[in-house]
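Every protein chain except one is present and positioned as in the full complex.
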Amino acid sequence: MDELAEEIRAHYCHVRQQSETMCEGLEVEDLCLQGMADTSPLKWHLAHTTWFFETFILKPFQEGYRPYNERFEYLFNSYYNAIGQQYPRPQRHLLSRPTVAEVRAYRQAVDECVLGMLDTPLPASWDEIRHRLILGLNHEQQHQELMLTDLKYCLSLNPLYPVYNGNDIPASQDTALTFSEFQGGDSEVGSSLAGHAATDINGFCYDNEGPRHRVWLAPFALADRLVTNGEYIDFIEDGGYRNPLWWHSDGWATVQSEQWQLPLYWQREGSRYGAFTLHGYRELDLAAPVCHVSLYEALAFAAWKNMRLCRESEWEQVAARSEATGHLWNPDCHHPRGATTNRTGPRQLFGDVWEWTQSAYSAYPGYRAQAGALGEYNGKFMLNQMVLRGGSVATPPDHIRATYRNFFYPKDRWQFSGIRLAYDL
Amino acid sequence: MDELAEEIRAHYCHVRQQSETMCEGLEVEDLCLQGMADTSPLKWHLAHTTWFFETFILKPFQEGYRPYNERFEYLFNSYYNAIGQQYPRPQRHLLSRPTVAEVRAYRQAVDECVLGMLDTPLPASWDEIRHRLILGLNHEQQHQELMLTDLKYCLSLNPLYPVYNGNDIPASQDTALTFSEFQGGDSEVGSSLAGHAATDINGFCYDNEGPRHRVWLAPFALADRLVTNGEYIDFIEDGGYRNPLWWHSDGWATVQSEQWQLPLYWQREGSRYGAFTLHGYRELDLAAPVCHVSLYEALAFAAWKNMRLCRESEWEQVAARSEATGHLWNPDCHHPRGATTNRTGPRQLFGDVWEWTQSAYSAYPGYRAQAGALGEYNGKFMLNQMVLRGGSVATPPDHIRATYRNFFYPKDRWQFSGIRLAYDL
Amino acid sequence: MDELAEEIRAHYCHVRQQSETMCEGLEVEDLCLQGMADTSPLKWHLAHTTWFFETFILKPFQEGYRPYNERFEYLFNSYYNAIGQQYPRPQRHLLSRPTVAEVRAYRQAVDECVLGMLDTPLPASWDEIRHRLILGLNHEQQHQELMLTDLKYCLSLNPLYPVYNGNDIPASQDTALTFSEFQGGDSEVGSSLAGHAATDINGFCYDNEGPRHRVWLAPFALADRLVTNGEYIDFIEDGGYRNPLWWHSDGWATVQSEQWQLPLYWQREGSRYGAFTLHGYRELDLAAPVCHVSLYEALAFAAWKNMRLCRESEWEQVAARSEATGHLWNPDCHHPRGATTNRTGPRQLFGDVWEWTQSAYSAYPGYRAQAGALGEYNGKFMLNQMVLRGGSVATPPDHIRATYRNFFYPKDRWQFSGIRLAYDL
Partner (left out) sequence: MDELAEEIRAHYCHVRQQSETMCEGLEVEDLCLQGMADTSPLKWHLAHTTWFFETFILKPFQEGYRPYNERFEYLFNSYYNAIGQQYPRPQRHLLSRPTVAEVRAYRQAVDECVLGMLDTPLPASWDEIRHRLILGLNHEQQHQELMLTDLKYCLSLNPLYPVYNGNDIPASQDTALTFSEFQGGDSEVGSSLAGHAATDINGFCYDNEGPRHRVWLAPFALADRLVTNGEYIDFIEDGGYRNPLWWHSDGWATVQSEQWQLPLYWQREGSRYGAFTLHGYRELDLAAPVCHVSLYEALAFAAWKNMRLCRESEWEQVAARSEATGHLWNPDCHHPRGATTNRTGPRQLFGDVWEWTQSAYSAYPGYRAQAGALGEYNGKFMLNQMVLRGGSVATPPDHIRATYRNFFYPKDRWQFSGIRLAYDL
C-alpha cells in the first residue's frame, strides 16, 4: 500500500468510527427518532453514509460486487435521482427494519470491502476511487453534524428532556461588542481546488466552493464576535417579535404563522430564560452566542441594531486571514460558548455557531456541476437557500475552512446558527 | 383472599402477560413505530394500559401511593381531559424515553402494587376497585387488538415487508352466498348489565352496550357468511372504484382524494392480487373474507349488489342466538379465514372481521355516561362514528359478545373490518 | 289547460319570481360572493335552479330542445354525477361569466320553454313532468333558504357590515323555560307520500321522508320553546367553551382548532354581546333564540344543562300535532324571534331556527333511492350528517312540514340552527 492509501485508510477508519462514537450513550430508541421531515433518524444517517460508499465506490469499482441488500439502494438513497427513486423522506422513522444492529452489520460489511480495495496493488481507477473516498468521508462528516442537530431537535420534543452529554457547559465571559474595518476593493474568493480530484485528505473542497473568482467589495465593518444571548434578549424585550417593521415580509409571515416569540429551544419563565441543550435543560448564559435562530430572526435583529449581516465574500476575505480553529466538535461540550476575552480583532469566525450571511446560495461564476449522480451533491440546491459560514460546535474540527459554504432555508432553526453583525463604512 | 379476588388476580396476570406475549419476536425498533396519528407505538400501548391502572386504581385507592413518574400522567394519558392535558397523539413516536425496558419496569412496578391490593383483607372500596380492575382488563384487551392492527399498519409501510407470524395461513373453502330470513318485529337489544358494577369477570359489559331497550324491526334477510375477496374483486373489476353512483357523497370524495383503487394493503399486478398480512406479503385467498375496507367501500359494494348492510339491532338479534366463538385472537394465525362449509345458516358472526353496520354510533335510549374521567371512556365518541359488530382475528376470545359495540369513522380501514350483506324482505 | 296544470303554472311563476325578489336591493357584486366552499354565489343559485328544470324537464321531455348553452351543463351542475362532471364547487366565485344579466336571460328563456309545455294539450309524459316540476320548485325553495344563509355568511366577512334588510327586528319577550311530557310508546313516523309522484303541489314530500314506519319511543320531555341567547350566554360565561367535559370528542377538537368562543357572527365587547344579522350588526336580544350554533355547541349546551337533544322521531311525534306555521320566510324580518308568551305547551316547532336533533341522517327502513340522477338528490348524503327539524326564518312558508328532514354536518353553523332541550322521563 502506498503512503497516500495508508493515510486514507487511517482517515477512513477514524471518520467511520466517529459516527459510531457519537451514538455512544444513546439507546436504540433514540437512534430511530425523526422529529420532523427535515431531520433523519441517526440509524438512517449511519446507513446512508454507508450506502454512499457502497453506491459510489463498491458497485462501480469493485469487480463482482454483490449488493448487501437490493432494497437498501431505495431505502438509503437520500436525493440522488440519477441513482433511482427514494423512500419518502418524512417516513424514515417508519423503517424499524433494518434494525440498529443490522445497520451496524451493514456498516461493517461495507467497511471491509472498502478497506480491502486499499490493499496493494491499488485498483486501476485509483485516482477516481481516491477522490470518491475523500468525498465520501467529507460526506460522512457533514452527516455527523446533522446527527447532532437532528438528535437535539428530536430529544427536545420529549418533556423528559433527555441528556446527551452530562458535563457542565463552561461559563462564558462578557466582552464588549467591537468592530473591525476592512477596505474591501478588488478581491478574490472561492477555492482554486474545486473541481480537481483531491490528492490528499487535506486537499479537498466541495465543487460549490469554486471556481476562485474576482469580486469587488465596498468598505465594511465586521463585528469582532458573535451576537450574545444577552444582546438578543434586549431585542426580545424591546418587542422585537411583535414589531413587523424589523422583519422581511416572509419573515414576518413566518413569525405569525409559527407564533415565534423566542429562538428555537428557548423558554421564558417570568424574566428568566432557559433553553434545551444537548446537556439537558439549562439556564441561558447571557455571554454565550445566541443560537438556533433563523435567518429571518438574524436579519430582524440586525435591522433593529441599524446594521446588517455580512455578505459571504466579505466574511471569507476576513476569515481567510485566520486559522480555522475554534469551538468545533469536541466530546466534552456540545454547546457554543462566548468569545475569548484575551484578544482583540475578529474572533469566533470558526466554530460555535454557523453565521448567517445575506448571500443567497448560488453558483459562483464559471461553476459547473459534474455529470452524473455526484453532480447532484450540491448544484441542485443552489436556489432558495442562504449561505452560512464558519462551522459550529457540531462540525468536525478538520471539516471547516474559509471557503466552506453551508446553506439552509431562511426559516431553518435547528442547526447551530447564529448572528455576526456588519455595516457599511 | 376471597374466591372472586383470586379469580381476578389470575385473570389480571393472564391479560397483562398477554400484552407482553404479543410483543415476542418483535424488535425494540418495531415497538416504537407510529405509522399515522390514529396508531400508537406498541411501547405506548404497554405504558398507557399500565397508566390506566395507576391512574384509576392506585392513585385514588392505594393509600400513600407515590406516582411512579410524575410526567407519565401527561405522557400516557390518551384522552381523559378530566385527568389533565395529554402529550399530542401524533407525536407519540417521538418519545424515545422512557425506553422499552423502562416501560417494562413501569409495568412490573404497577403490577406489584395492584396485586398487593388483592391480598386479604380486601380494601374498603373493594366493590369499586373490583369494577375498575375488570374495566382496566377489558381496556387492556381492547388495546391488544389495537396493538395488532397498529403494528400491521406500521410494518406495511416498510418495503421490506417484515413478517410478524411465520406460519402459513390455512386455505379457505368456497361456499355459496346464501341468506337467512328474519321476521323482526318488536324486539329488545342491548345489555341489561350496563351501568352495573361487574361482580365477576364474565359479568362485565361497557356502559355503551345498554340500557337494554325496545326496538321495532321490519323483516329482513341477512347473509350467512361474510363477503369474500373473490366477490369483492368482481366489484373492483366492474369498475367499482371509478363509478360514483355506487358511493355515498363523502365516500366518493374520499376515493378521489385518497386515490383508493383497492382495499388497504392490497396490490394488483396484472390480474393477480396480493396483500400484506401479519404473515408477510401473500397472494389473496379468494374464498377468505375481504378485509381492511372502510365503511364507504362496504356501502358501495352493497349498493353495487343492490343490497344493504344490516343495522346493529338486526345483527344483534341474530347474533344473540349464537355462541360467541369463531376465528378470534389465536397465536397460530393472524388473518381472517373463510366460513365453515359443513353448516348452513348464519356463520362467522363472531371473529374474522368486524362487520360494518349502517348504524351510527349513538347513545341508546336512557344512556347516561358515568360522572368523572371514566365517563369519557365511551360517551364522548358517540358522534360521527359508525358501529361495527362481532370481533375479529385480533380480538381476545373472551372479549366479545352479541351486545358489544365497536366504532370507527367511515373512512377507517386499518382495523380488520369487512362486510356482511343484508336486504329488506 | 287542466286545473292542476293551471295551479302548477301559478306556483311555478310564484316560486321562480321569489328567487328574483330575494335579490332585490342587492348589487351585482353581492350576487357573486362565495365566502367559503360550502356557500355559493347567489348568481350561481339562480343559474343552478334553472339548470335543474332544463336538465330534468326540457332536455328529456321537450322534443327538439336545444341546450341554452352547452357549457352550462358543466358549470351549473351541483353534484349529479349521473349527469356528468361538475365545475369545482370552491371556485364558483371565479365564474364572472355568464354575468348576472346573462343568468337572468337564461332564467327567462328556460321559464318560457317550461311554461310552454303546460299549454294544452299536455305532453304524453305529463305525470312524470308534473312530478319533476313540483320537485324542481321544491328544489328551488331549498336554494332560496341557502341564498339567504349564504348571503349572510358572505356579507359578514365585510368589515363594512352591509345591511340586507333595513327594518328593525321586533323585540322578543321573556318566557320561562317549561317542558311538556310525552309517553312515547309504539309510534309511526315518516311520510306515506314518499316515493309517490305528487299529484298536487301540496302532496309532495322528498323521498327521504319515507317510508312511514314504526318506532318505539321511551317516555320523554321536550322543551316548550327554543333555548334563548340569554341562556346560552350563561353557558359561555360559565366557561362552556373552555371546559372539555361538556363536549363530544370531535366537538372539543373543533373548538380548539377553530378557536370557537362564541356562536357564529357573535362578538363580545366587555360584558355586551352583539351579532351580525341580515339587518346589520345588532346588539343581542337575550329573549330571542340562540342561532348559528353547530351541533357540537348544541350538544355541549345540553350536557351542561344535564339534558339532551331530542331524537327526530320524538320531535316528529310532537310536531305532527301542530300546524306548520311560525316565523318562516317573511320579507319584513330575517331574524329569529322569541316564542309567543300567550300560550303554553310546545311552541316554535316551526320556523325561527332549525333544531338540531341527536339523530344521524340515515335511511328509514325500506328506503330506496330512485334510479338515475334524481336518485342522487338525497340518498348519497345519508352518512356523516345529522338531522335538523322544523324550518327557520329563511324557509319559505309553504316548504315545511312535520316529516321534513334537513341535514348538515355537526360542525356547520351558517344555517339558522338552534337548540331545543329534551330529557328522559
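In this document, chain identifiers A, B and C correspond to the written order of the chains, with residue numbering beginning at 1 in each.
The rule we apply is simple: contacts are C-beta pairs under 8 Å (C-beta built on N, C-alpha and C of every residue); 3 or more make two chains touch, one makes a residue touch a chain.
Bear in mind the structure is a predicted one, so any value in this text is a computation, not a measurement.
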**Complete:** Listed by label, the shown chains touching the absent chain are A, C
**Message:** Using the touch definition from the top, which of A:Leu155, A:Leu299 or A:Val318 touches the missing chain?
**Reply:** A:Leu299
**Item:** Of A:Gln91, A:Asn330, A:Thr344 or A:Asn384, the one touching the omitted chain in the full complex
**Value:** A:Asn384
**Fill in**
Sole touch to the unshown chain from A:Gly116, A:Pro159, A:Pro331 or A:Gly366: residue A:Gly366
**Fill in**
Answer key for C:Glu29, C:Glu63, C:Glu112 or C:Glu269 versus the chain not shown reads C:Glu29
**Asked** If you put the missing chain back, which residues of chain C would it touch?
**Response** 27-30, 32-35, 43, 71, 74-75, 87, 91, 93-100, 154-155, 157-160, 162
**Prompt:** Residues of chain A in contact with the chain that isn't shown?
**Reply:** 79, 81-82, 186, 213-218, 244-245, 247-252, 295, 299, 308, 358-360, 362-363, 365-366, 376, 380-384, 410, 424
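By definition in this document, only the chains that are shown with their structure count from here on.
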**Request:** Treating chain B as absent, figure out whether the rest stays one piece or breaks into groups, and list them.
**Result:** A | C
**Message:** Farthest chain from chain C, going by the mean of C-alpha atoms per chain?
**Reply:** A
**Prompt:** In whole angstrom, how far does the Cα centroid of chain A sit from the Cα centroid of chain B?
**Reply:** 47
**Message:** I'd like to verify one number: the distance from the centre of chain B to the centre of chain C, where each centre is the average of its C-alpha atoms, in whole angstrom.
**Reply:** 38
**Request:** Please compute the C-alpha centroid of chain A, do the same for chain C, then give the distance between them in whole Å.
**Result:** 59
**Prompt:** Residues of chain C that touch two or more other chains: which are they?
**Reply:** none
